[in-house]
Structure formats: C-alpha cells, structure tokens
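Read the structure below first, then the notes.
Note that one protein chain of the assembly has been removed; the remaining protein chains are unaltered in position.
On to subunit A.
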Amino acid sequence: MVLLESEQFLTELTRLFQKCRLSGSVYITLKKYDGRTKPAPRKGSVEGVEPSDNKCLLRATDGKKKISTVVSSKEVNKFQMAYSNLLRANMDGLKKRDKKSKSKKSKTAQ
C-alpha cells in the first residue's frame, strides 16, 4: 500500500481511472482516521501519542495497484474541489437520461 501526498494521490487516482476505462473496476474507500500508527496494545490502555479527530483515510485500487492518502481538515477545501472534479470528470460512462427529451422532440417546449 503506497501512502502518498494528497496531490500525488489525485494524480495516481486519475491514472487508475484511465487504466480501467476499457475493463476493470476502480474501488475507492473512505474512512475516518484517528491518527494511530501502531496497533492498539492488548495489555494496558495506552492511547496513541496523538489521537486526532480531524483526519480521514482515502484508499483507491484497481484490484492490483493500491494507493492511499490521509486528508486532514487543513487541506480539505483545496483537496475536495480537485477530488470532486476528478470524480465527476472520470465517472462519465454512465447512461444519460434522455427519455424525456425524446418524447418532447415533436412537441415544442414552453
């Protein structure tokens, strides 16, 4: 699993989408992250050094290659804009709903 910076993650995610255009799936996972880097110890309730509340983990894979990034509230605005644009631009293979326009073709729209 490759942990990347948010910008690099977006670049690699774009590549994943492009790679899977003809066949294959792109999986994206989003989860809240509390900043722990070590597994929770069984004995003694020693909390991780910094249990932070404002991070999330984003993972992406095509089944073979795995990438991930941690997003914190500081980068969220810029990242979210770029990320949303990326998703919308790449998930463009779905059916367009044009049943309405076909039936209205003969009738003039008001």
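Please note the rule applied: a residue touches a chain if its C-beta (ideal position, glycine included) is under 8 Å from a C-beta of that chain, and two chains touch if they have at least 3 such contacts; residues count from 1.
Going forward, contacts and distances are computed from a predicted model.
One chain of this complex is not shown here; going by its UniProt record, which of these names is it: "Signal recognition particle 9 kDa protein", "V-type proton ATPase subunit a", "AP complex subunit sigma" or "Pyruvate dehydrogenase E1 component subunit beta"?
"Signal recognition particle 9 kDa protein"
With the missing chain put back, which residues of subunit A would touch it? List them for me.
Output for subunit A: 17, 20-34, 53-56, 71-73, 76, 80, 83-84, 87-88, 90-97.
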